[in-house]
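Accompanying notes for the structure given below.
Note that one protein chain is taken out, while the other chains of the complex remain in position.
Labels A and B are assigned to the chains in the order they are written; within every chain, residues are numbered from 1.
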Amino acid sequence: MKPSSFNYHAPASVNDVTALLAEHGDDAKVLAGGQSLVPMLSLRLAAFEHLIDLNKVEGLAGITRSNGTLRVGAVVRQAVAEHSADVATSVPMLAKALPHIGHFQIRNRGTVGGSIAHADPASELPAVALALDATIEAAGPGGTRQIAAADFFVSTWQTALDEGEILTAVEFPVWGPGSGFAVEELTRRHGDFALVGAAAGVQLSGGKVTKAALGLFGLGPTPLRAAEAEAALLAGADAAEVGRVAASGLNPLDDIHASGAYRKQVAAVIVRRAVQAAMQEAGA
Amino acid sequence: MNTRLTAGRYVGQAVKRIEDPRLLAGRGRYVDDVQLPNMLHVAFVRSNVARGNIVSIDTSEAKALPGVHAVYTGDDLNPRVQQFWHTMIGPPIEMGGQTHYAPLKPLAQGDVRFVGDPIAIIIADNRYIAEDAADLVQVEIDPLPAVVGILNGARDDALVHKEKPSNISDTMPIPEVPEVEALFATAPHVFTRRFHQARATNVPMEPRGIVVHYDRYAGDMQIWAATQSVSEWRSSAARLTGLGENRVRVIANDVGGGFGQKMMVTRDEAAVIMAGHLFGEAPIKWTEDRRENLMTANQAREEIFDVTMAVTDDGTLMGAKVFFWEDIGSYPAGAGAGAGLAGGVFPGPYKFPVVLPGGSAVFTNTVGKAAYRGPWMGETVAREQMMDHVAYELGIDPIEIRRKNVIKAEDLPYTTCTTMVYESVTPSETMEQALEMLDVDAFRAMQAEARKEGRLLGMGLAVYIEPSAIAFGILSSDQAIMRMDNTGKVIVAMSTGNHGHSLETTIPQVVAEHLGCDINDVVLVQGDTDSSPMGPGTGGSRSAVIAGGAAQTASLRLKDKILQIAAHMLEASPEDLEVNNSVVSVKGTPAKALPFAMIAPIAYQMPEMLPPGMEMGLEVTARYQPPGPFTWSNAAHVCTVEIDAETGHTKILRYIVSEDCGRMINPMVVEGQIAGGVVQGIGGVLFEHLVYDDEGNPLTTTFLDYLLPTAPEVPDIEIGHIETLSPTLGGYKGMGEGGAIVAPPAVANAIHDALRHLGVHPTDFPLGPSQVLALMNEAAQA
Partner (left out) sequence: MSDEVIVKLNVNGRDHKVMVEARKLLSDVLRDDLHLTGTHVGCEHGACGACTVIVDGAAVRACLLFAVQLEGSQIVTVEGVTPGDGTLNPFQQAMQDCHGLQCGFCTPGFVVSMTNYLDNNPNPTDDDLKIALSGNLCRCTGYRGIINAARTVAGLPVPANAADGSDH
């Protein structure tokens, strides 16, 4: 289990990265935390002639709060975000999702941007980005553009990034007072990818749900937004009903860890638990 | 709570391990740590189909890659093999033995028989280049339908080994005994169940590995290996290559776990030995990677048990028939079949009037079977689950049905219906101790309360008797070669190995206790055929009993000689002397004393001061063979669980063990062995499952798919001890495998108890959340 050979590049600027990508096309791959990419290289499930390390690129490592959003740079380590007071206060759903990723040694190296760009359907962060309507900032040869999370996750491990583009930051909207969030998942063991997972956010006003966000993971080819269930929540349905609605449209596949039927059945439970916990935090 | 024997100065004490500081500091010496001048590295080309004919192998591109020194295929290596068989099993039928081996060749030739089957071996400057070269070898295989699944294999629609008439390697039908048939025909109750274990694998944290250095001018071979038995490896390497055993040296320094996987030389290792022998230039190293380990190292536990039990109305056992189906894969280590022993020990802790066992071992196009911590353990898995199924059928508490049938002190010595003789076992006592540790009434009350809220709690009990220290054939004995040096310190060489068994501490404990010296003055040398005696190595829960017995005997022999010398010098009789802290003194006259440090140089340097006629030196050997073929230990395990009614997820609440392993040399080490075994057993029920699809593709070749338990999944394991002496020299009983043997049924029975009121009666492993919820759904719809 040793990777095939490659040429290593450690550019210092986003422009250098995009120039290298333009030069080498699909012979090149960007390397962030390496927590997903390096195992694939070592297992020789993937091989590239050029690896472009993002870790020394200027300007990708900050967390900044500005009017209504929290901007998390692409190579912010998951552990840094997990322990960031800004993240905890501004985007509690993200803060709650992060400790579910693997183990602390993985989060010490893995990046927020890497997890979202990797777009594993069983990963927590893509579901959080989707649920919260985050905006993905992409840089390419022609400059930067903003991609709505709803448009970003195309299929399993496939995103809307063009071949010459990288993810440079993710902007998460900051919710106002009266909100509550929860991330619930069922794993075989602590730290495993979820068999079934849900990230829920609610905002209450006068005892009524005025804003709802529900992202699902491990339940389809991409992270999923449970829009009908959100609508039910806004219409005053109880958590159990929201769970049933969320599960009803799902069609998860079998794998060695659980059958699709199992995932679908348990999705209703996990969504219910997530909604209950979010409601409770919101003060319901 | 505990029934403990009085501890000695060392034996019976929780002495901290001597080997720990180096291992904790990262200074262990494992096989992959061996770095030799000019050493080259090995990678394999392996089959990616389970069954098929090899159409062509083109190695030219690989050979041309810079940094590649050799590429060998089966055509190169297989014809050079002199003999390939294992001492413990004996030679194959063709060579006058009794064993049906799979047709063993290091590399595949002509056809492939499982995914991972080694086809070619690369020798290169480093592993990176070796893997590059492996990718360049072009292998064309014409795939054929694979034989997957025990019962499919038994149909013989297609053959795994075309040299064999059938996929059934070994079979032993249940004997037809008219009296027993009559008994079953007239018994008040006869119940039948089919239990299925899930394929699991040993997964030592250190994968396999071997360094082979054959120098064709020197004519000798040096091997460093991750093995449990250097003697066996030397014999195997000599047989493979035709070198004299005295031309082969095998060294195993620290070994990162084995659990049975590192006992015998497998085809991969044989290929490296043959490649090293043919190459003859430089040392070559193969370090198995984890994907190889999960795909091509041996597996175990893919087994089906058909159990029929006859009982009276009150649950008294009348008899049982049990048939063991074993999937032995393509190339099992040895013959692979464990049913013989499993059938013999099936009665376990209960008074069965009759048990009729049978079994079939079936080849399939999957990786071969090997011993895994309790290779016969299916008997306990089947029996202990069956006891609960029968109890529930009769409406009796599983505890009560065991109390009714368990062997008690007044029954001893007891000969089972399968002719096993128990002299000193305590199944009833350990069971009662474990139940008391739980407080059954309190648990039942808690369970009832929880059930009112819809929560599912359950408790499982399992009892067993372990055939430890198996002593026949090559396994019968172990030797200690003991030397006191000029300064009064002791080196003892043994055939054991260090793969976690703490012998570097426990053997010095035994020696220091019996010789009367300080433990820091004793060093165990093991794992090197040049210095250690012949012996089967460490495995099969044997070392405390048999190696311990040899060490004890050697210590007493050495002490005897020391006393004779001291008596001569002190002008006393040996009977009037005593030894304390490495000093011999006259009883009652402590001033008349001689330390070992003064006696030892005399033995080596001053013959004139020795008793007349005494041979110089302080060197003794002792070989110990225990009195019987088995030394029986026993234990009872109790597990409580809570199952999430909505997700099927099982959480273990408490795990309790009561163990009788005779006199404990080191209770801390005993508890470590128990805890490790229990967690492997828990893994086999709740997490671990080595999965093949219908085409014979392995689906669990990483640690993200093959799930080992981790710290948050395991409970605090509570352990009680009962110490009753075994008939062996030190009164020890082996216990290394027991935890892994009883934990599976204890956990399964707890899950059964939590769910039975819902009509769920599990029989198959694994019992992960998906399986448990499926059973609950099924029962709800029924």
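To be clear about the criterion, a residue touches a chain if its C-beta (ideal position, glycine included) is under 8 Å from a C-beta of that chain, and two chains touch if they have at least 3 such contacts.
Because the structure is a prediction, the values reported are computed rather than measured.
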| item | value |
| --- | --- |
| Chain not shown: contacting residue from B:Val15, B:Val381, B:Ala469 or B:Ile741 | B:Val15 |
| Option touching the unshown chain, where B:Gly260, B:Gly676, B:Gly696 or B:Gly734 are the choices | B:Gly676 |
| Touching the absent chain when the full complex is considered, from A:Ala19, A:Ala88 or A:Ile106 | A:Ile106 |
| Omitted-chain contact residue, chosen from B:Asp289, B:Asp327, B:Glu429 or B:Glu737 | B:Asp289 |
| Missing-chain contacts mapped onto subunit A | 1-8, 10, 31, 34-35, 38-39, 41-43, 51, 53, 55, 77, 79, 102-106, 108-109, 189-191 |
| Residues of subunit B in contact with the chain not shown | 10, 13-17, 19-21, 23-28, 30, 32-33, 35, 66-67, 126, 128-129, 132, 203-207, 254-257, 259, 287, 289-290, 498-502, 519-520, 667-673, 675-680, 702-704, 708-712, 714, 716-719, 739 |
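Simple rule for what comes next: only the chains that are shown with their structure count from here on.
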| item | value |
| --- | --- |
| Mean-CA-position distance for subunit B and subunit A (Å) | 44 |
| For the subunit B and subunit A complex, residues of the former touching the latter | 127-128, 131-132, 135, 289-291, 646-649, 687, 689, 691, 699-700, 702, 704-705, 707, 709-710, 712-713, 768-770, 773-774, 777 |
| Interface residues, subunit A side, partner subunit B - complex | 1-5, 39, 43-44, 186, 188-193, 195, 256-259, 261-262, 265-266, 269-270 |
